[in-house]
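A short write-up of the structure that comes next.
The other protein chains are all here in position, but one chain of the complex has been omitted.
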Amino acid sequence: MKTKFKLTLLVPLIVSATGCASLGVEPWERDLLAKDEMSLNASPVDSALDDHIYFSKEASSGGKSFGGGGCGCN
Amino acid sequence: MRFIVQPLHFTFYIFDEIYLKKNSRTITLNKNDDGYGISFNAMASPCEVIIQSSDKQLAIKLGNIIADEVWRIEDKYSRYDKDSICSLINTRAGQSVPIDQETYLLLNFAEQCYQLSDGSFDISSGVLRKAWLFDGSDNLPSKVKVSAALKFVGWRKINFDQQQITLAKNMEIDFGGIGKEYAVDRAIILAKQLTNKPVLVNLGGDLAVTCSRLNNKNWQVAIEHPDVDSTVNHSKPADMIISLKQGALATSGDARRFLMKNGKRYGHILNAKSGWPIDNAPRSITVVAPQCIQAGILATLALLQGLDAEQFLTEQEIKFWVRR
Partner (left out) sequence: MKKEKLNIKAALTLATTALLGCHNLAQAEPTEKDSWEFDAAFLFYSEVDRVSAGEAIFNAKKTFEDEDVLNLKLTIDALTGASANGAVAQPTVQTFTRPSGNGQYQVEPGETPLDDTFHDTRVQLNGQWTQPVSSNLTASSGVHISKEYDYLSLGLNGNLAVDFDRKNSTFLLGFSYFQDTFTPEGGIPNPLISMLIGDRNAPTWDDDFAKTRLGSEDDKTTADILLGFTQVINRRMLMQFNYSYSTVDGYLNDPFKIVSIVDINGVTQDNIYESRPDSRVKQSLYAQSMYHFDNVVLDVSYRYMWDDWEIESHTIDSRFRIPMGDSLGKESYLQPHFRFYQQSAADFYRPFLLEENALPTFVSADYRIGEMAAFTVGLKYGMLVNDGNELAFRLEYYHQTPTDAGFEEPGVLNDVELYPTIDAVIVQVTYSF
């Protein structure tokens, strides 16, 4: 009695996860997304410092998060 | 330096009827030539942690962190512990039992293994032990008995999501096939967080290292020959020496568990779909892989291939050793 692995069963699963038609991944495919450097705000401290600089030197602010007020620099 | 590793396998294919008492939870520290070894008992196996560093405090801290983690996983997932989540899920079969993220991830992993093996690997197959007792005798169970037990096997009858799991009535699940290997990998993660010194974690023969030894040297791991048949003629078989630079190593199979009838040997590796032993399964398989849980599953999946085990492993392009 031999067991053959049915790889065909798994192929649609992988294809549906990486395909163009359907977005998103299964929980066990989050290996890369789970990394710190893949978070949308990977360096919040850098962002806060940059936001402050550009808020005080340019006419735009916010977009990524709140533009806010907070200082008398503009 | 060699590290003698005794394979004491605790996969769910080995239907151990002995009730395992919790060993007294103590940790022993030994000084080696160039570091420390920490030993303790967990999951019915002797466990050891080896660190290549002369920092005694670090070794003690590391040993405690790893032993605590391994004991935590044992307490949480052992089916022998009536307070474990595993026992709770089994005793409440038929009802929904809430689960946490870690349990969900383990169940997800088990599901992947089930799919990859086309149903031969199934963590709900433990109830087959009600039919099979591998004591070296010729007591084969009746077909009726096996089919009766098989009714309560089947991953597809299990419903689970991120919040809960519901087993069909009389079903049971068992993390034995992945628990120890998972604990090795968790221990390695914790070791890496604590130190960048080379560390080896060995839980009863399933082991992994954090990195190569100092000066890029390999770890030399000696695995004792598990085949008791060969000791009948009083010649202790040679240890198998495995040189490991990085990654993990796991062994599946146990030569001592079988039944003999009419000259035919019935090994303890059961096919979860048929309820009957796999024909011509190797006695044990050792596999090297990046993570211990991967090595363990690959070894187990190979055993399930019976005669084709070697071919299966060759196709996976991994390092392996098969004993028949």
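Note that the chains are named A and B in the order they appear, and that numbering of residues resets to 1 at the start of each chain.
We adopt the following convention: contacts are C-beta pairs under 8 Å (C-beta built on N, C-alpha and C of every residue); 3 or more make two chains touch, one makes a residue touch a chain.
It should be emphasised that the depicted structure is a prediction, and the values quoted were computed from it without experimental measurement.
For the chain left out of this panel, the touching residue among B:101, B:147, B:170 or B:243 is B:101. The hidden chain makes contact, of the residues B:39, B:53, B:112 or B:246, with B:112.
Seen across the whole complex, the unshown chain contacts chain B at 65, 68-69, 72, 101-102, 105-106, 108-109, 112-113, 116, 162-163, 182, 185-186, 189-190, 193-196, 289-291, 293-294, 297-298, 301, 315-318.
On the side of chain A, touch with the chain left out of the figure occurs at residues 5, 7, 10-11, 14-15, 17-20, 23-35, 37-40, 42-46, 48-49, 52-54, 57-74.
One rule holds in what follows: only the chains that are shown with their structure count from here on.
Chain A and chain B, compared by their mean Cα positions, are separated by 35 Å.
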